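Removed from the display is one protein chain of the complex; every other protein chain stays in position.
Note that the chains take the letters A, B and C in the order they are written out, and that residue 1 is the start of every chain.
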Amino acid sequence: MNARTALVTALEVLGWWAALTLLWLVLISTVDTLEWAVGTSAALVGAVTARAARRAVGAR
Amino acid sequence: MNGWTWTATIALGVGVGAAVWGVVTGPLRRRVVAQNLSSALAAPGLLLLAQGYGRPAYVDLALLLALLGPVGTLVFARLLADDLAGDPPRAWAVTLAVAGYGAVVVLVLCAVTGPGRAMVKLLVVGALLIGGNLVASRALSGGFPGSRRG
Amino acid sequence: MTRRLRMIVLALGGAGLAALFVAACFGMPGFGGDRHPYGDRAVHASLARRTANTISSVNFDQRAFDTLGEMSILFTSVLGTVVLLRQTRDEKRGRPQPQEVALPVRRYALVVLPVALVSGLYVIAHGQLSPGGGFQGGVVAATALHLLYLGADYRALERIRPIGVFEVGDALSASAYLVTGLAGVLAGTAFLANTLLPYGTFNTLSSGGTVPLLNAAIGMEVACAIVILLARFLDQAVEIEEDNGKR
């Protein structure tokens, strides 16, 4: 993996992470610190899965 | 009962009733379309019920139906691709009409809710529902060409 | 026993059952009435432990032992499926064929997969607050992964689904439920008693004592179990073939 692919991967995961955190904030009703912690970790799981899924489909 | 639940009663009775009738009778191409539209017809009803009961938590039901209903249709589109290839369903008019119904319900509920997090959640549900159903109809009419044993 | 006699016995039994059912229906409280003796007590107990969703309080606090039973039913039935659908000696494994998919369908699958996964996690995490919980959210999260089979092909799904990890996860989360229950015994109360943790603030994520922990354990168990179950079915339907050359 060269520097450029690593950058693209990082950007893709970061983008998904931000979008999914936003989705979590939309779904919940009241925001507190624990919600932030749980929401960001769930969104990170989702973001990594999204990247892995796109790679699995792309690599053929 | 209030106006919202009365509207939901009529909408569910007519809409889901038609979907049940469509899935029980007719050729396979009509049955898959009815199955696809059943989720698109039931989810706005669930949103109306959430508003009528005054319980925002019930929106989660519509969210899950909007997410998983089209996935269920994709299952049929994928595994019945061979059966549907010779006789693909063509029901764009009905599909678009049902999508319009979903959009109207979501927009009315948004107007009643007012700006805020709840309104964005309704819009997310609406987008997932309409997008999902349009993609599922596309998948039914030749979304899996050259199907083999994959 | 002749056919006629059997029908008479069946009719007698059916008539007796019907009579008992009708009698029981007359003894029932009215549909949607105002008196709910059990419901009132359950709601009271759930509010005392600051759990907003009474159903979660019943499932994971007041009747947590029953949920343990339900979890073991799912666990053992998945185990049974794994044994029944294994690859036998006279079967061979073919490579799954790639599948052409229309572009909008593939894009939809790739976008909705993470969205459905996060929604499933949301339903698990908010089991003590709003409708939902470990079972519902776990099924949604497991379904999300299979969008990759629907929107692409089985090879793509196999790449992001290391089945061994899910088998370990299934066992670990099932034992996590048991360990949480045993911790109650060690703390000097009873098995699965909700006395370990402070009850927290009503209607926030940290409320209900052990209810969120048990919800998370069940969510992970169900998600892993469904993935394993579907993996066995997919293996049989897509990969495993009878070895025709041998016979």
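General observations
In the analysis below, a residue touches a chain if its C-beta (ideal position, glycine included) is under 8 Å from a C-beta of that chain, and two chains touch if they have at least 3 such contacts.
The definition used in the following text is that contacts and distances are computed from a predicted model.
Of the candidates "Formate dehydrogenase subunit gamma", "ABC transporter permease", "MrpA C-terminal/MbhD domain-containing protein" or "NADH-quinone oxidoreductase subunit C", the chain left out of this view carries the UniProt protein name "MrpA C-terminal/MbhD domain-containing protein". In the whole complex the chain that is left out makes contact with B, C.
By the touch definition given at the top, chain B reaches the unshown chain through residues 1, 5-6, 8-9, 12-13, 16-17, 19-20, 23-24, 28, 31-32, 34-35, 38-39, 42, 45-46, 49, 53, 57-58, 60-61, 64-65, 68-69, 71-72, 75-76, 79-80, 83, 149. Remark: the residues of chain C touching the chain excluded from display are 32, 53, 55-56, 123, 131-133, 135-137, 139-140, 142-143, 146, 226, 229-230, 233-234, 236-237, 241-242, 244.
In this text, only the chains that are shown with their structure count from here on.
With centres defined as mean CA coordinates, chain C is found 26 Å away from chain A.
Residues of chain B found to touch two or more other chains are 63. Multi-chain contact residues of chain C (touching two or more other chains) are listed as 98, 115, 119, 129-130, 151, 155.
Those residues of chain A that touch chain B in the shared complex are 23, 25-27, 29.
Residues 96-102, 104-105, 108-109, 112, 115-116, 119, 123, 129-132, 136, 140, 143, 146-147, 149-151, 153-155, 238 of chain C touch chain B in their complex. On the side of chain C, the complex with chain A involves touching residues 98, 106, 110, 113-115, 117-119, 121-122, 125-126, 129-130, 145, 148, 151-152, 155-157, 159-160, 203-206.
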